[in-house]
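Let me give you the structure first, and then I'll get to my questions.
Only a single protein chain was left out; the remaining protein chains are all shown in position.
Note that the chains are named A and B in the order they appear, and that numbering of residues resets to 1 at the start of each chain.
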Amino acid sequence: MYKIKIDAFEGPMDLLLHLINRLEIDIYDIPMAEITEQYVGYIHAMKELELDVASEYLVMAATLLAIKSKMLLPKHEEESHEDEGDGIGYEEDPRDELVEKLLEYRKFKNAANEFKVLEEERNLVFTKPPSDLSEFSQPGEVVRMDLNISLYDMLGAFQKLLRRQKLQKPLFTKVARQEMSIEKRMDEIVADLRVFGGRKTFYELFPIPDKEHIVVTFLAVLELMKLNEIFVDQEGNFSEIFVAAKDGVEAVGSY
Amino acid sequence: MEVINWKSILEAMLFAAGDEGLSLKQVSAVLDITDMQAVDIVESLMAEYEDDSRGIHLIEMAGVYQLATKKEHSDYLKRLVETPGAHGLSQAALETLAIIAYKQPITRAEIEEIRGVKTERPLSTLVSKVLVKEVGRAEGSGRAYLYGTTKEFLDYFGLNSLEELPPLSENGEESYEQEEADLFFGKFRDTIE
Partner (left out) sequence: MEVINWKSILEAMLFAAGDEGLSLKQVSAVLDITDMQAVDIVESLMAEYEDDSRGIHLIEMAGVYQLATKKEHSDYLKRLVETPGAHGLSQAALETLAIIAYKQPITRAEIEEIRGVKTERPLSTLVSKVLVKEVGRAEGSGRAYLYGTTKEFLDYFGLNSLEELPPLSENGEESYEQEEADLFFGKFRDTIE
């Protein structure tokens, strides 16, 4: 019963980095057979699921296979001499270019994560639009010069305006909560209890943790008791209070 | 345990509200306190602002509290208005110009609706620089002036016509990139859910 949410990969490099990370592979010594198998398996799976595999992913698969087969080629003789020690030679490793690219990409991927954090922090800061200073300016003189602006300046100012947080007037007019009347809440409670067809605990009548809602609900319950529309039932002092609608009380039975 | 610094929060709220100000109701609703408590906090902040070291103060106008610059600094604000920024156009003027360019013909009231602030001065700056002009009158009772861009505006930005203005991104532009990604994985998710 679990749900899975997956962030899309940003391309073959991103997928490769993920595989390297997940398999806990040393990026400087990538086991080509293993990573190629994993990568190709992933591509197959995507195809089986009838997803469009972007061509970049296929190009990377080909690259991986090429590197893998290069590494399977027998080494030159001189190399095996140089290599005797710990296997580090000066000859070119077929993986070099790929590793370099992965490292380069990873730098910017990390930077993108840092940008994300900066973006979130910036959203915590609020500014105010420039005040209208017309009272301080002299009207009149037509000057059509001395401008040093570009379209970008204009568009940039506009984007800034769009991002600028606006005072949320609707919140306060809307949330005047005129609709939350006691009568309406009374109807809701009775309807709710009837549908439920049995008794509910008192606390279940307060599903919304909002002060006003709680107060209105409480008053509605009192009103309903007075009108004899509901039963309130408590087994003993300090025990749970139960509430039921007056009609359809079979399930309660005690009255 | 932390002590809530109500005055500090109130100052931030008033600042963000800018020229629109805040009603007592808004203050008490956001701070989740009673109106009485809100009055206390407002008044105590008000008193603090009266100190000479402060350049702004807290005033009440028509039941709305707002921060405003103190009168005694008006000479400097006048000079500020006269001191051109780096561009020769203020951000306010640039914003206004962008709105007119993309939404013309448009009335001042409509511009102010978008900007959320009075726009008299930026507008008159733009008119005086001949980037913008009155192009007609709106229908309806007020018959307010409608503004549009000028030929000089096109010349200035090297445009042949308004169609050459770059497309405007008004939010939600991100969604289509997301769509792509969703396409990629959406089906997969369907199969496992």
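We take it that a contact is a pair of C-beta atoms (placed from the backbone, for glycine too) under 8 Å apart; a residue touches a chain by one contact, two chains touch by 3 or more.
Nothing here was measured: the structure is a model prediction, and the numbers come from that model.
Asks: So which of B:A47, B:L80 or B:L162 would be touching the chain we can't see?
Replies: B:L80
Asks: So one chain is hidden, and I want to know which residue out of A:E10, A:D93, A:D192 or A:E229 touches that hidden chain in the complete assembly.
Replies: Spelled out, the listed residue whose C-beta touches the missing chain is A:E10.
Asks: Counting contacts across the full complex, list the positions on subunit A that touch the omitted chain.
Replies: Residues of subunit A in touch with the missing chain: 2, 4-8, 10-14, 17-18, 21-22, 41-42, 44-45, 48, 54, 56, 60, 101, 103-116, 118-131, 133, 152, 155-156, 158-160, 162-168, 171.
Asks: To test your reading of the contact rule: which positions on subunit B touch the chain that is missing from view?
Replies: Touch with the absent chain occurs at residues 5, 7-13, 15-18, 22, 26, 29-31, 52-56, 67, 69-70, 73, 76-77, 79-80, 83, 85-86, 90-92, 166-169, 171-174, 176-178, 180-181, 192.
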